[in-house]
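I have placed the structure first, in the form of structure tokens, so that the comments after it can refer back to it.
Here we show just some of the chains, and they stay where they sit in the whole.
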Amino acid sequence: MSGDDLAARVQRLEDIEEIRQLKARYCAYCDAGYDADGIASLYTTDAVWDSGRTFGRAEGREGIRAHFQGASSRLSIARHQIMNPIIDVDGDEATGEWLLFQPCTDTRDDSAAWLAAGYRDRYRRVDGRWLIAETLIDVAFFAPYDKGWAEQRFLTGREP
Amino acid sequence: MSGDDLAARVQRLEDIEEIRQLKARYCAYCDAGYDADGIASLYTTDAVWDSGRTFGRAEGREGIRAHFQGASSRLSIARHQIMNPIIDVDGDEATGEWLLFQPCTDTRDDSAAWLAAGYRDRYRRVDGRWLIAETLIDVAFFAPYDKGWAEQRFLTGREP
């Protein structure tokens, strides 16, 4: 094998690791009271963040910043626990799928809830650094703690 | 260090990453209403899937396909959230340990439940692609949501 081929394989593994940590940093900013500046810094200027009707949609880095500035007033506790990454790198573009399992507290009535969702992300390398270009969130359930997802799959007003 | 040694080390890292994604794909097929064809495509022809008495045992790719064809009628929601991988590669064979934490809905009475288990897998490289050769599932608890695992560790009829 030529050294160039091997270098490309190492680069791919580094890219996957950098993207995993990028997503973990997104979650850490969310868990830290939704640090809007931190979150925005991880997205491309033309990025899209779209959760459907659950939490709405934001466009562009500035739109995403504005969207998250209000988020901690909606969820006081929100643990963004992510698992099952499937990351596929193609040059300076990449895709990622994750599971999210998030215990949280809904500030509307100070009640505990479970959010289970899938993330489908696109990533782009910009100036040598991976950023998130798109986050699509597919909510499986968003259930009140006192009832569970079988009895009430979605919080009132949070139906997808 | 010789280039061959370095290539072998990169290969090992690629193998671990491919196995992690293989297991995540297994989980994604399970979460998608137990896609039996998708699940079967990830197993070797002589594979074993064994959960003990909880969900039974299946042998061979075709046995595994048949086993999962009925699964979505038993669990309507099942989020296969996996964590804590310990993957050990030895040539074309590998082993993996994982934790599973699965919120699910039991269709027998449309009730929510928590399944916590350990996976012990064996993997084999076949024609250059990693497949699952064995899945053993060790159930720690499979508890009704309304009681929790301390009050009732296993669903009725799902004792291990």
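Read from first to last, the chains carry the letters A and B; within each, the first residue is number 1.
By our rule, a residue touches a chain if its C-beta (ideal position, glycine included) is under 8 Å from a C-beta of that chain, and two chains touch if they have at least 3 such contacts.
Remember, predicted model here, so these are calculated numbers, not experimental data.
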Item checked: Where 2 copies are displayed, count of copies in the complete assembly -> 3
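Operating definition for what follows: only the chains that are shown with their structure count from here on.
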Note to self: Taking the mean of the C-alpha atoms as each chain's centre, how many Å separate subunit A from subunit B?
What the structure shows: 24
Margin query: Can you tell me which positions in subunit B touch subunit A when the two form their complex?
Written below: 3, 6-7, 10, 13-14, 17, 20-21, 24-25, 27-28, 31, 77, 79-83, 101, 103, 105-106, 110-112, 145-146
Checklist line | subunit B partner contacts - residues on subunit A that touch it in the complex | finding: 1, 3, 6, 9-10, 13, 16, 83-87, 97, 99, 101, 114, 116, 140-141, 148-151
